[in-house]
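Of the protein chains in this complex, one is absent; all others appear in place.
Chain naming follows the written order as A, B and C, and within any one chain the residues start at number 1.
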Amino acid sequence: MADTFQVLIDGHEAIAHEGETILDVLRRAQVETPTLCTHEHLTPAKACRACVVELKGSRALVASCERKAEPGMEVRTDSERVQNARRGVFELLLSQNDVSTAPALAAQAESVGADPGRYRGQRYEKGFFDDNQLYVRDYDKCILCYRCVEACGPDVQNTFALTVSGRGFDAGIAAGFGESLPDSACVFCGNCVAVCPTGALMDRREHSLRAEGRWDEERYDVVQTTCSYCGVGCQLELHVDRASNEIVKVTSPMDHSVTHGFLCVKGRYGYSFVEAGGD
Amino acid sequence: MHSPVLLRRQDAPARDLEAYIASGGLAGLKKAREIGPEETVRMVTDSGLVGRGGAGFPTGRKWESVRTAKDPERYFVLNADESEPGTFKDRQMIDVDPFLVLEGVLIACFATHATRAYIYVRGEYRREADLLQRCAAELGAAGYLDGLGPEGHALAIEVRHGGGAYICGEETALFRSIEGYRGEPMSKPPFPTVAGLFRKPTAINNVETIANVPDIMSRGAAWLRSLGTERSPGVKLYSVSGHVGRPGVYELPFGVPLRELLDLAGAQQDLQAILLGGAAGTFVFPQDFDMPLSYEGAQQRHATLGSGALIAFDHETNLWRVAERLGSFFAHESCGQCVPCRVGTRRQHEMLEALAEGDGRGSERDLLVRLSQVMTDASICGLGQTASTAVRSLIDAETKGLLAV
Amino acid sequence: MPEDDREIRERVRGLISETGRERTQLLEVLHKVQKEFRHVPRAAAEAIEQEMLVPVAETYGVVTFYDLLSEKPVGRKVLRICEDVTCSLHGSEQLAAQAEQLLGPEGAQSRNGEVSWTRCACLGLCDKAPAALCDEEPLAPLTSAAIRKIGEDHA
Partner (left out) sequence: MENTDLIILWGSNAREAHPVMFHHMMKSIRQRGAQLVVVDPRRISGIEFASLHLPVHVGGDVALANAVGHVILEEGLENREFIARATEGFEAYREAVEKYRPEDVEHMTGVPAGKVRQLARMYAQADRAILCWTLGITEHHNAVQNVHALINLALLTGKVGRYGSGLAPLRGQNNVQGGGDMGALPNRLPGFQDLTDPAARKRCEDAWGLPVPEKVGKHQTAMFKAMADGEIRALYIIGENPVQSEANLHHVRGLFEGLDFLLVQDIFLTPTGEMADVVLPASASFAEAEGTVTNSERRVQRLRPALKPPGEARDDLWIVEELAIRMGVPGWTHRSAEEAWDELRRVSPIHAGMSYRRLEELGGLQWPCPSEDHPGSPFLHARLWENPISGKRAPFVTAEHEPTAEQVDAEYPFMLTTGRRLADYNTGVQSRHYAAPHGHREVLEMCEEDMDRLGFQEGELCRVSSRRGKVEVQVSRSRKVRPGLLFMSLNHPDEVPTNLLTLDATDPVAGTAEFKATAVRVERVATQGADSHPVEEAAQQNA
């Protein structure tokens, strides 16, 4: 193929395709790479720096999620610098965030050998926002990966209800003009919830069940079906509690061409009619 | 004794066009128009001029990429967002010779076929911004912008006001700011000359850099090389403050020993140290005061000239307290985009606070070094990458027993 | 003095039409809004959304990013006291403490909304440290007497 070329990864040759990022190549070559902010359907935010690699000719490390592969690139993921930087990123995050609902983050931190007690200091205290019936925002868990902002904004929803506000350690996600979600432009599609990697954004149903100690993914079946509303044909994943015969959550498959994991308010939250009694 | 070049109008500032022309102004622009863009760029390249903002990139090469870019839409940006702590030479430069700066801008736009020029002045420099605005209008009214814009039109110059964010001195953040966004840096590559402002080829220069250009044109490339050292041709502006008798802006050819600059500024004979290059610079101790002030001279001593800021500290000064101030600055100015910088600058500041108060746990120094490596390697932009440089140099000095307090 | 949102929107529309509706003019428009209303109110962001197509949330993100803009009202006069290296060598901390005493807590308006003060990053006035900026005017070196005068004139 004309648009493929070779790059060197940790001394081994690998094939890259035109337009691919270094991360794409790493994944295909099965080089395990931690990532937090990158998402298959969103613009790389290159913000978390978990996926940094050493690139010959580049002074600083580069974010593999964003940097496009080029012919002849020499990439190292196994160097002390890379390992140290990745470990550092996770240690900094662990010093800041509550990761109790982010098992993937915790697992990646462990896999890079991060010491959760390395840094002490002020925790991220951005508050818990409970201002609507559909989902809650627990920003102590936010790692500022920008995914929600991108999903709400130009990458998917184009609603622009969310923004990054402030600067530095005080930076955080805000809705509208720093107000409640219902007062902002939010249309409650929940696509921000769908892409949140840490559980900072969570459907109310899940949040309540967790609070009551009744959230148990072991008990849930996931059934894929088609949405019951308009004619677009969105694919839904119904998470069903076998025991109580209840839908506890609705998501959408990331790999389906109609939805790419994204839904609207009715598709994601408008399912309760099947459980409602006649009225 | 060096007679000033950039600051030659220091004692008789030319703040109107007539005075500027009367004192020899606009000869560089005239020359550029005579020889054309290609030759203009060549002269700048031959002069060996490199960026004075801190990064030290060859100006001619930057211009050449933009001049030869395929996209007809391209921009010139003057970076007047001087915000590096301890730095005030661009303000002085604009104040004493605004037309010299603007003449440099016109030559740059002419040489790069710029569609439009943006002058981004830090928001706190309102007076200087107004001055540039007025002078640009004067140039326009007198017809000096005619034919410099696209398709023979007059060049449009827009003065923009920063919002009070150090990060916007970083060129990609500055672009975002002009575009109307949060000043969050973008990754490089692509470099500004390929995809800069509005993702178009863009030449961006610092005020001091651009002020060199008119003289390079009127006096020739060799003239600049006749000043300074072989590897650092020309002159440099230094902002000197702190424990010195005569704080202010000083102009010296490259290669003059640091000691000489300190003497000029009336520093005490037994300083404890200086901070050279601003917040992202390094501490330099008396044993290195013989250091030649040139890019290569600084590099040899593991220091950096940076923006040319020099803050002097006497023996009473607790340098950890100074470091704490630097830490506070970076924590406040981090844009917050990437983890190493957002969290790292905060953790660094917290540890520096403890050290400044003398109640550190003892492990801070090791941890600061460790953190420094993460920030330097993994941050998106220069802010995070250099936020610990001064701290590292302080730790090194402490190890060597150079600290007074 | 609470402004009528409709009136704010109308005045901001005027500021936009004299500045330009393109996104690139956002910061310039916000500077003008800040100057006129001493902060960027939500109603201004609404007008910006309608006229410049910049979403309200993005305006909020921009306003909170830049130190010279604020989403909450500041005083008619704003004193910024530099707290960086050179100025702290020359006693800026004591001056800030004095400002707190005379003008009230940092960032907040004095009781009649006349004056507020804040610490800030290096102002590029290090040769005249300790430095401050009073609105757009440099106040360097800043003295206790100057702070006292501001307090007396405005607080």
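Note that in this section a contact is a pair of C-beta atoms (placed from the backbone, for glycine too) under 8 Å apart; a residue touches a chain by one contact, two chains touch by 3 or more.
All figures in this text were calculated on a predicted structure; none of them were measured in a lab.
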### Task
Counting contacts across the entire complex, name the shown chains the missing chain touches.
A
### Task
Can you work out which residue in A:Y124, A:Y146, A:W215 or A:Y269 touches the chain that's missing from view?
A:Y269
### Query
Which listed residue (A:Q6, A:S79, A:S100 or A:Q133) would be found touching the missing chain in the intact complex?
A:Q133
### Query
Please identify, in ascending order, the residues of subunit A that touch the omitted chain?
132-134, 154, 156-158, 181-182, 186-189, 221, 223-235, 238, 240, 245-247, 256-260, 262-267, 269-279
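Note that in this section only the chains that are shown with their structure count from here on.
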### Task
Express in whole angstrom the distance between the two chain centres, defined as the mean CA positions of subunit A and subunit B.
38
### Query
Counting in whole Å, what is the centre-to-centre distance of subunit A and subunit C, each centre being its mean C-alpha position?
36
### Message
Which positions in subunit B are in touch with at least two other chains?
### Response
165, 182, 332-333, 335
### Multi-partner residues of subunit A (at least 2 other chains)
164, 166-167
### Query
Contact residues on subunit B for subunit C in the complex?
82-88, 90-91, 122-127, 160-166, 177-183, 198, 239-243, 247-249, 275, 279, 309, 311, 313, 317, 321-322, 325-326, 328-329, 332-333, 335
### Residue ranges of subunit C in contact with subunit B within the complex
22-28, 30-31, 54, 58, 61-62, 65-69, 80, 83-86, 88-89, 120-129, 133, 136, 138
### Query
Which residues, counting only subunit A, touch subunit C once they are in their complex?
153, 160-167, 174-179, 184-185
